[in-house]
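What follows is part of the complex, with its chains left where they were.
Labels run A and B following the written order; every chain starts at residue 1.
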Amino acid sequence: MPKHGSRIPFKAHPKAIVESCSIGDGTRVWAFAHVMAEAVVGQDCNIGETVFVENGAKIGSRVTVKNGVQVWEGIVLEDDVFVGPNVTFANDRNPRSPRSVAAGDRYESKKWLEGTIVRKGAAIGANATILCGLEIGEYATIGAGSVVTRSVKPFELCYGSPAAARGHVCMCGNKLGRSGRGFACKVCGRAYIADRNGLRLAPSGKPKRRVAPRRDGKRKETGHA
Amino acid sequence: MPKHGSRIPFKAHPKAIVESCSIGDGTRVWAFAHVMAEAVVGQDCNIGETVFVENGAKIGSRVTVKNGVQVWEGIVLEDDVFVGPNVTFANDRNPRSPRSVAAGDRYESKKWLEGTIVRKGAAIGANATILCGLEIGEYATIGAGSVVTRSVKPFELCYGSPAAARGHVCMCGNKLGRSGRGFACKVCGRAYIADRNGLRLAPSGKPKRRVAPRRDGKRKETGHA
């Protein structure tokens, strides 16, 4: 029996539509969600109600997608990502109705499609809008209601309309403060160093306060978290 | 037979999921909505399509929740509140995916949860985003598309991203104008006085134009209002 991760087959609410065969163990799909046949979803994910996962979308493991989100073709959510409720991704910069005469041959191929990648551990706050062709860096946090029009660096905190960099966040989710020439988290003790690509965990960056490992699959589920 | 209020049992669309036993008479739940077992909903409410009411959420009486809204644990909607379509509440200030290693023990208890209370009669416009740990005052109005990052005083009109105070609204929904040292509504005649907590109805504040009482349950329903 493996040490980490539930080896429980994925579980879909009877009112969900799951057509994909590529859904990892321990994943849970809520009512009125729809995972199309050619979508890929990893292990231990939580796919909220009315979520739509389109053919070609890729979702890693331990990802949380709250209600009302669409994960279109071209969208990649790496492991551990959090996508808040009603967050909306775009995948077409100059949309027209595909069956209109004016759209011409725009939708004959997939050249119109501009994907977005959300890197490991990033969190996108409630009702944010993510334009297309972007990269949201590892463990970055997007504030609720933001409109993200440019790529976001690792560990960056961005919010507003359009979203701008307003600080940095720790892997654990809390804000980072300055610490010597780098950054540190007062909550978990992790340390970071900055370079032109944004922050990265310092070689000595492991948390000083012990953070208990997750005991997956043991909690009583009372809600949607 | 009571004078006010329908004594009609609540009515759920056959494609809704209603698990709660605490739903008041006269309430209507539309298709693809889901009210969890430990959610509380009062009388004469309207719960729109694809609305999700989580365990621990509390909704008063005569509340309207339009399509696409999630009422999470920690969210309280008092009597007479209006929540527009796709309005999105947050209840976690520093979200991470709960099953990620980086989240540590954050989701072992409910300490992460920050609720929001929407006071009696307030109205939240379409697609607004409401951050967590806030209070929306009595009869306040939030403009459509706003991002609310701070608490809102009674009778205040707030909008923008982030939402800011832009004026005052009457109980009846119309804008208030200055009147002597207080405020008054030109439409219904109600008068208000201001203090540090915001506006409150003046002792002489009852409407001069008679406003007909509602004859509940008598109208032909043609839509979703």
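Throughout what follows, a residue touches a chain if its C-beta (ideal position, glycine included) is under 8 Å from a C-beta of that chain, and two chains touch if they have at least 3 such contacts.
As the structure is a prediction and not an experimental result, all values here were calculated from the model.
Chemist: Note that 2 identical chains are shown, then give how many the whole complex contains.
Modeler: Every protein chain is the same sequence, and there are 3 of them overall.
Simple rule for what comes next: only the chains that are shown with their structure count from here on.
Chemist: Would you mind pulling out the distance in Å between where the CA atoms of chain A average out and where those of chain B do?
Modeler: 28
Chemist: Of all residues in chain B, which touch chain A in the complex?
Modeler: Spelled out, the residues of chain B in touch with chain A are 17, 32, 34, 36, 38, 50, 52, 54-56, 68, 70, 72-73, 86, 88-90, 94-108, 127, 129, 131, 147, 161-162.
Chemist: Show me the residue ranges of chain A that touch chain B in the complex, using the header's touch definition.
Modeler: Contacts found on chain A: 15, 31-32, 44, 46, 48-50, 62-64, 66-68, 79-82, 84-86, 121, 123, 125-127, 139, 141, 144-146, 160-161, 169, 171-175, 188, 207, 211-214, 216, 219, 222-225.
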